[in-house]
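Below: one structure, written as structure tokens.
What you see is the complex with one protein chain gone and the rest in place.
Chain nomenclature is as follows: A, B and C, assigned in order of appearance, with residue numbering initiated at 1 for each chain independently.
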């Protein structure tokens, strides 16, 4: 990217509770990443939140004294036009839809999770058409922009963008950076002296090499079972024998696959105690917006960190910085496979280490792919690809094949019953499935 | 294979109840496949059965008037020496071991099956070391012989032979030929006018193209759900919507994966009613041997067809005939993948159509691989490869990874408990796991 | 292909001197391949020859007493409509163009050959647009027809058809069948007992395995240097040391690459003695047409065999027979690479053994690819792909890259001069290069 006076950034889903994080990120990184215009855009239904969070953003910028202009709009095209970077963080169907993504599978004795399984599938089918629509605007209005996609399920959404649009897009998740921060703290070593190699898909990765200051720490980490976990996944303990021979530190999302019984039990119990996770998160969010609305507040409140999206802003700003400045550092991203994993199609999205150049990320070769990861990666990728096809075509048969293909779905019969219920519940968000 | 006076055949596990089938096959095909010496070899524990079935074989040959000499022996090396074709059909641990392969998983609410899942894994770990031992004898005593492996789990055993010996081996199953016979009968069309393309692994294939006299019959077959099934798998009906969009006619073994709940229910019920399938089969076998022992009997008794191994002999004799006569016809076999399925390692065994030349089978390219088959194929192949590694190393950690990798195993916890029990029960047959 | 009453065949370039061969083929194979209508089509400039050869065809059919109707036409679309098989054998620019293909390179001290090097490149650029035009008619008028392409350079033309049309096309050459006949005669063994494996491209293959009745004869053949050669390539002797270690019996066309100096000397000498090969061939053809015109002649004259296209008819009829009857025999054809040669793109045309099924040919895996063949195959394929691109775009820069890439072209300077002359000479046949 050629240097120029200042950057235009568009944040789609700008009314999100996460927005103060990224605003803080832009302020702190201003010298490397000179943002001139920040456009926060949302839909009509999110207007109220957009105004609250937008006013907070303006107060934060004002306090910083930096020449960044903050724009709030419901006109997506205006925000996109001429943008250098566009980030998306949205929730089609809002928390209500998420609630059913989690709840309906539970009612059938199946894991309810918003980024994988039947829940992730519904979310993908609601979201992909919307993102492809945004992509069309970008193709027209800012064809050279980079689209940074945080919208979950980030792996499927990124693959859909890569295969069905011409936009330069990259998928992002805060789990890899979180793990690296955790390692850095644990070994009291700067991240630049830690090399960790990620293999897999979004929310389905294994860290197969960890060298801290040149020393291989993976065996020790597997042996000790010291846990890095996200806020949104229960901290059930791994089996020691299993972990030792797994060949890589598993993403905490892998607990859904390896300890399905315990995780399901936990979900059902937690459901009884405090409702769906969607409802819990909604309460946290409501509290956050109450804080945001306070006109005295001029910075990101500490409570946001409890929300579950730690380092989200850092990941985004790091990536923009490296793209803008051709930094060529290594970041863990969701990108087109190419020839990285030899058992997946070249156009599959995967989550691996990349060198981020000014022309985009280049996936690094993976040096170790434990045999035991391959079947699971491919099983989930099969579900992902069929889900993308279903999202685009609105074909119920393909949707059934997608759901059956997911390792957490026990049988065709269960899939068929659950799919029927979930499609019905998501009717307003699935026009392709309900053409008149 | 250069023409010569007559062939030496060794049947390892020659005391099997199936042996009269293959003897009949050699008699009927004598003109094309001139067998001079037929060696039936078995272990000490099978001596009695070997004698019964061996005497029947002699009476059958005598009746035919052909110059085939039948040899019975417990000395495997003598049988192998100088052989042209060696076939194996054995059951390490006998029916007793099979009983536990099926029963122990059932006790944990898991499918019990002797060729896949935890049961298939145990059978593979008992069998692979024995077959590799036989392979060593062949390398020494008849290095140019073809080894036709019918021993289940045929896919894993064949892959182990390919990767860990220099013997020319081919894996065989009667399911593909059975399906082709079924199609031929159904459409009243000779097999030579039916083209069916198989994709997948042993006991995990899909027939992705079926052309009868040039007409594509696959959609119709999927639509009608007319069932081809083996004797050994319950005939539960497929879901119509699911089948229609599956993209290939599934092997009946795939019911274990797609209708796990119904199949498990059926297993538990049948267990209550008539004991394990092993026990049922044992009763059938005992009756067969009673028949065989009758000195009046000079031919294969009709009752053998009820046993479940239909066309087994035809498959074996077809293959030997084509290898011997360089027939270049198409047969569905278990062979090294090479570059046939692009998502599996080159040294994985797969079950696909091959042209059988005098120099061995050449796998044909597959022209359609439905997306929905890939994840499941890869998941099961992962289990297979880890199982082979466990069989050879006797490493319990790898065995745990293998069992966890199987799609029918619900969690690490369940795998760990079941593995421990099953290893203990198989102790006499797993020296690599129980080194003193 | 479903059985039906009788077949419609269209021969494009039907006025060729080869036509009596294929007519004879249809007569002899009538029982297996029931031709009902034979359409010979040619362009205005070939009308006279078409009539001569067409009348001969009619006399041949009449003599046979078979119910085949022979149609002569200049209306290509009428011939194509509803055809089952279409074969092409044409020479865009006629013998005159071929003369310059051979002569102009010679003037620069470069091999002049009509199917490779600068000459083959010009022929490809003249021919590909015409064939793609024919393909458009087939897509519209007989989309299920098989196009059998004999038009040289058959490798490039076939690849262009495969990549730039939706027609089902197969490339054919008489060299492989010629070699097999030669082996069969040499070893007095029917072709069905000889297995020969071809690796490479059209006019650039090596036979890497030759088993006669199960015995490997390749070392002996390489050692003895007994020569199989086409009529159209001088019979210079191979170097014994070189041949022994080459790892495969080379196509006689490979002499242009391996003995460039001797072959060039031979061309220059022969040019002095009898003019270009084009002129020699023209004289032979003129004599043939004189024979054909004789109203007493009712069969293919013996003299046709001297023409150089031996077995051309047999290759064509064999292929149609196997496609029509789903014979599943092995033939050496020019087809899409797929995953056969791992170092070429999947859409490259290659010349290898195929099983010919009713649904088309399936390329067999190659079991031996000598290291020493790879560089040359890839170098020529690079030239071929750039030539195809130049033919379609009319881009002189790409044409220059194509010519420079050919191993027989010594330098950029030489290529540039020669290209310029050759483009000019071919102006009437290269509209894409000479847009006004």
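Of note:
Convention: a contact is a pair of C-beta atoms (placed from the backbone, for glycine too) under 8 Å apart; a residue touches a chain by one contact, two chains touch by 3 or more.
It should be emphasised that the depicted structure is a prediction, and the values quoted were computed from it without experimental measurement.
The chain not displayed here makes contact, within the full complex, with A, C. For the chain missing from the display, the contacting residue among A:133, A:286, A:342 or A:424 is A:342, taking the whole complex into account.
Screening A:359, A:393 or A:420 for touch with the missing chain picks out A:359. Even with one chain removed from view, chain C keeps its contact list with that chain: residues 239, 241-242, 244-246, 258-262, 343-344, 371-372, 374-376, 378-383, 385-386, 389, 396-398, 400-401, 404-405, 407, 410-414, 416. Even with one chain removed from view, chain A keeps its contact list with that chain: residues 1-3, 192-193, 195, 209, 211, 213-215, 326, 328-330, 338-340, 342, 355, 357-359, 362-365, 367.
Here is the rule we use: only the chains that are shown with their structure count from here on.
Distance from the chain A centre to the chain C centre is 55 Å, each centre being the mean of its Cα atoms. Put simply, the C-alpha centre of chain A and that of chain B have 45 angstrom between them.
For chain A, the set of residues that touch two or more other chains is empty.
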